[in-house]
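Dumping the structure here so I can ask a few things about it.
One protein chain omitted, others in place.
Presenting chain A:
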Amino acid sequence: MGHGPAVKLGKDNAAGYKSKIGISMFAVYTIIYAIFVMINITQPELMLIQIFGLNLAVVFGLGLIIFAFLLALVYNYFCTRAEARLNN
């Protein structure tokens, strides 16, 4: 029927661990993103608070982008380590 991976993949013993850590990190990021959206909807005046000479809107927006990258790095680090530990 043509399903299954395009290339032959080996058994991944780290899949369960990676899934758990992925869900945890997803929850963390989702909560922070939700806080950002909810502040905009319910208390937009809070976005005018000054931090380092810039308002919270800009700092939060930049922070969300940079935090996403840092979280992705941490996730990749733990996943790579788990793959090395469990698949070799």
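Here, a contact is a pair of C-beta atoms (placed from the backbone, for glycine too) under 8 Å apart; a residue touches a chain by one contact, two chains touch by 3 or more; residues count from 1.
Quick note on the criterion: contacts and distances are computed from a predicted model.
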Listed names "ABC transporter permease", "Spermidine/putrescine transport system substrate-binding protein", "Symporter" or "PadR family transcriptional regulator", with the criterion being the UniProt name of the chain not displayed: "Symporter"
Residues belonging to chain A that touch the chain removed from view: 1-7, 9-12, 15-16, 18-19, 22-23, 25-26, 29-30, 33, 36-37, 40-41, 44-45, 47-48, 52-55, 57-58, 61-62, 64-66, 68-69, 71-73, 75-76, 79-80, 83
